[in-house]
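Note sheet for the following structure.
Only one protein chain is missing from this complex, and each of the others stays in its spot.
Now for chain A:
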């Protein structure tokens, strides 16, 4: 797994308090990992800080799964 994926997973695990093995490629933050809408806002904030990037609101809405997040950040970084 890439370094980016590891760092994203660490944030997700810490923030949502889920088991690491639950955070799979297609795991949806809301449907599979128990996030509420405010959690998703906070995850995006955490990603922005960890990777020093800006994630605009319209892009943030497309980040639904762990895989989406890794892909977006990989492309942006």
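Keep this in mind: contacts are C-beta pairs under 8 Å (C-beta built on N, C-alpha and C of every residue); 3 or more make two chains touch, one makes a residue touch a chain; residues count from 1.
By our rule, contacts and distances are computed from a predicted model.
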item	value
Identity of the absent chain, which is to be given by its UniProt protein name, from "3-oxoacyl-[acyl-carrier-protein] reductase", "3-oxoacid CoA-transferase subunit A", "Carbon monoxide dehydrogenase subunit G" or "Septum site-determining protein MinD"	"3-oxoacyl-[acyl-carrier-protein] reductase"
Chain A, residues in touch with the chain not shown (by the definition above)	38, 41-42, 45
